[in-house]
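Omission of a single protein chain aside, the complex is shown with its protein chains in their original locations.
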Amino acid sequence: MTPFETTVRVRYAETDAMGVVHHASYFVWLEYARVEWLKSCGLDYKKLEQSGFFLPVVEANLKYHASSFFDDEVRIKLTPPQDIQRVRFTLTYELFRDNTRIADGKTVHVFLNKDRKLIKPPPFFIEALRK
Amino acid sequence: MTPFETTVRVRYAETDAMGVVHHASYFVWLEYARVEWLKSCGLDYKKLEQSGFFLPVVEANLKYHASSFFDDEVRIKLTPPQDIQRVRFTLTYELFRDNTRIADGKTVHVFLNKDRKLIKPPPFFIEALRK
Amino acid sequence: MTPFETTVRVRYAETDAMGVVHHASYFVWLEYARVEWLKSCGLDYKKLEQSGFFLPVVEANLKYHASSFFDDEVRIKLTPPQDIQRVRFTLTYELFRDNTRIADGKTVHVFLNKDRKLIKPPPFFIEALRK
Partner (left out) sequence: MTPFETTVRVRYAETDAMGVVHHASYFVWLEYARVEWLKSCGLDYKKLEQSGFFLPVVEANLKYHASSFFDDEVRIKLTPPQDIQRVRFTLTYELFRDNTRIADGKTVHVFLNKDRKLIKPPPFFIEALRK
């Protein structure tokens, strides 16, 4: 599957007293990128949840290579997993400010049904991502 | 009803690039103070929600008189309403760092039932607050 | 001065266990709208701060009329003050989901210099907003 890119504009509230973006804010951006990536695959995460499918984060990792600052435009490159059929799947991310790679990391996800029980990715999900 | 006091310790994530606490963080503290105040009245907000009662914020106001900083201990004084029987009720707050009054404001709340419909405050709620 | 409009896309992290956007998240959106409004006037808030001008929030008020939800596109209409020359100035906001007015409020601001002392709005600021 091909990588997906989107951008976020750094908000003042996302900075901290060190004058840079707080490290926890980046995870919120990764989540935003996931939602937009799913949309680009024809999948609406809001409707997924309303249909009883949940994609919680079971692991979240980031390495920070350079700071980012208020009002920066941060580009997020999300790389989908090669194999989406497993119970767990991993998304990797690279974050850029201009051409500087400021961070990279991954999130690991599982599929839960409406009773919050672990299930395999449903076929429509696998199909959508394959396109 | 008597005022209630609690404290919060300022977290680094609550500060912003101006070197002070971000103004939106204060509203999170007011919410924490409400929950602790309800506990002091014998009301567990978590159980309230599980029983199908919700107390959303319909208005939130703050005036900021002085900054607060990372690791400050901020004292929050919550004053309950004189009349809790109406459909809307107002809580007022004063925030202090040592003896400096750094902010004051209010939140206005309504009662919703499990269908998210407006209801009068239930009798057990009124009783608990009166004690 | 003419009103300014911008939009935000609701992030999952901005919601809470009630299934709606947490009331404090709205204040972060107002801030985003202010920054974009200043840009539309040719003012870069980042550069303003680097030049030693700060525009802290000294009052923040919101009334919530309807909920907003994950992935909603929220339209923010910011109305600038009629008179920007005073020490304090007030911005008013209306927030819409489709054609539903979900919230309205205001923020009050002052100008601080690099020593964080209260000053009058600098002439270049007044000029920029008048255009």
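A, B and C label the chains in the order they appear, each numbered from 1.
Assume a residue touches a chain if its C-beta (ideal position, glycine included) is under 8 Å from a C-beta of that chain, and two chains touch if they have at least 3 such contacts.
Being a predicted model, the structure only gives us computed values, none of them experimental.
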Missing chain: touched chains present in the view: A, B, C
Absent-chain contact - pick from A:9, A:63 or A:86: A:63
Residue touching the undisplayed chain, where the options are A:1, A:18 or A:119: A:18
Touching residues on chain B - with respect to the absent chain: 9, 11-13, 28, 31-32, 35, 44-46, 49, 69-71
In chain C, positions touching the absent partner: 12-13, 15-17, 19-20, 22, 24, 69-70
Residues in chain A touching the chain absent from view: 17-18, 20, 23-25, 27-28, 31, 49, 54, 56-64, 67
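We take it that only the chains that are shown with their structure count from here on.
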Taking each chain's C-alpha mean as its centre, the one farthest from chain B: A
Chain with minimal offset from the mean of all protein Cα atoms: C
Approximate Å spacing (C-alpha centroids) for the pair chain B, chain C: 23
Multi-partner residues of chain C (at least 2 other chains): 28, 31, 49
